[in-house]
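To start, the structure itself, in structure tokens.
The complex appears here without one of its protein chains, the remainder shown in place.
Take a look at chain A:
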Amino acid sequence: RTISTSSCLELIRAGPRGRHVVAAIPPAAPSSNPPVHVKVADEAVCVGPAPTSKSYLNMDAIMNAIKQTGAQAVHPGYGFLSENKEFAKRLAAEGVTFIGPDTHAIQAMGDKIESKLIAKAAKVNTIPGFDGVVKDAKEAVKIAGEIGYPVMIKASAGGGGKGMRIAWNDEETSDMGFFLSGHISDICANGFCWCLQVLADKHGNALWLNERECSIQRRNQKVVEEAPSTFLDPDTRRAMGEQAVSLANAVKYSSAGTVEFLVDSKKNFYFLEMNTRLQVEHPITECITGLDLVQQMIRIAKGYKLQHKQSDIPINGWAVESRVYAEDPYKSFGLPSIGRLSQYQEPLDLPNVRVDSGIQEGSDISIYYDPMISKLVTYGKTREEALKKMEDALDNYVIRGVTHNIPLLREIIVHPRFVSGVISTKFLPEVYPDGFKGHMLTAGERRELLATAAALYVAAQLRSQKFLGDLSRQWELCVELDKSVHMLGVSRSGNNYTVEIDGEKVEVSGEWNLASALLPITINGKHRTLQCLLRTAAGEISLQYLGTSFKLRVLSKLAASLSKHMPEKVPEDTSSILRSPMPGSVVAVSVKPGDNVAEGQEICVIEAMKMQNSMTAAKTAKVKSVHCKAGDTVGEGDLLVELE
């Protein structure tokens, strides 16, 4: 019996090998929403309420779950307790196998300073800098001056970008001084971040499984990863690999681990840190090496020797991973969003596409967990092929009900700079200095989009006219996109539409299945997959095209000409007043005057008919006044809270 405290991916792959797998789940899950990993697991056990501090991060709860199910091993996944030495210790005390490295290695590598010292001793390149604790801001400025700007200041515990700050001058360094104690300073160029996968068993054997290029990041979190890297030559790769292996040997590492290197533009590489766990982006390494890392981890934990030699580890083709998040990419490259996945369809029918996800149609993306929807991995013989597959996969990925970052992912992978392989950790801020604005249409693309909207409109109109028998063949339409209006002529023969836009002809053909979320069509002989997000009786059509969603309005020539008489409307702002929608009692008020609330945030809870209804803010604003308190009885329409 293996207990898994992470998403379902590990289970899916651990399960079929005859192991009994138990999924650890919080109760929010079994009730509203049994996650996928419960379905693929043999058994599920509840470890506590939805907030992770009370479930996946609650060691007592997990230890209980282990006792309850009689599990012999725990796979900790990637977050939560995966790098917690206490947890590993407690498991050892109970005689339960922790599928991961032993306590010593976790501890040694978990401390940024100790890890540096060990690395130095193991003859691993370390960054010129101060490997120690900085006492105060003054000392930090002094050290930074010696190393030369820019410097990176990092909290000595914490990974995944947590506690990392970059300072470009004395002022910034001293500003960071107040939280400096217990930090070290490193050099940080406009660099690359490479992760070298290592695998070591309990018998002193270790392998390196090539690098992963993880430089595309936002807020120090990875967005797009690939393996191998475009920048690395075989010699450097080997040198890095050998150093990584010697580091693993130095700490008597066993299990899968990742050694992170920073690389400057001259291909000098420096040890940054070692993650003593499976990493989120491990599938791309699996794709190019053919090794199943989770299986290897379980084998190693059981005490088996590695089956492979270094010479057995290939680089076969190219793999790219996009992290699909429930977040709004138009706000700081991604602010989390929540909601219910009203429609969800993974592009699994495409070849060489792998999707690791823990959700399904109907799942709620809640505030309790990481907003990651899935890891979308594509594989090809060459980088070009893998990226083309990724384009198709993103176009065919149907996500409705939450805002997602596919527009951004779709833009990154076709950006000339990304395609040419000139990637750095500053890719996003450099390429989109004013923030991400969605795909910018070229004139040709604009025509394609207009033509598709027009053809879709006509297809829908024609279906309505099936009562009529005699179907129109010629249409004059007026299509609005980004406030500019185009007159289009459409003629039809069968499923083929010829759309004339400003004298140019665009041929659009397709199945025109009006029920499908996907719209696979051929435009001027080119195959494209668009998605129809919205189609209303009043001619509004939203299309996802090249990743970005565009709003159009299609009207007949008559309706468009009459529309000019329609009054302009100023939308009435009712979002700043929250009224009770029903009589009931106030159970809780979560805000007070002066608080800042985000759109959709809970403001108070009203109980009526023994049911709790959460009242949420209709916009992001400051709370002006609160007119109710817990325990109050309110009537329908009573003012509860006013926002500014």
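The criterion applied here is as follows: a residue touches a chain if its C-beta (ideal position, glycine included) is under 8 Å from a C-beta of that chain, and two chains touch if they have at least 3 such contacts; residues count from 1.
The criterion applied here is as follows: contacts and distances are computed from a predicted model.
The chain that is not shown carries the UniProt protein name "Propionyl-CoA carboxylase beta chain, mitochondrial", picked from "phenylalanine--tRNA ligase", "Propionyl-CoA carboxylase beta chain, mitochondrial", "serine C-palmitoyltransferase" or "Armadillo-like helical-containing protein".
Touching the chain that is not shown, out of A:Q72, A:N249, A:Q360 or A:Q601: A:Q360 (per the contact rule at the top). Contact with the chain not shown here comes from a single listed residue; of A:P520, A:P581 or A:G600, that residue is A:P581. In the complete complex, the hidden chain is touched by one of A:Q307, A:S332, A:T382 or A:N513, namely A:N513. When the whole complex is considered, the residue among A:G334, A:P407 or A:G539 that touches the unshown chain is A:G539. Along chain A, the points of touch with the absent chain fall at residues 30-34, 340-344, 360-363, 463-470, 513-516, 537-539, 555, 558-559, 562-563, 565-567, 569, 581-584, 608-614.
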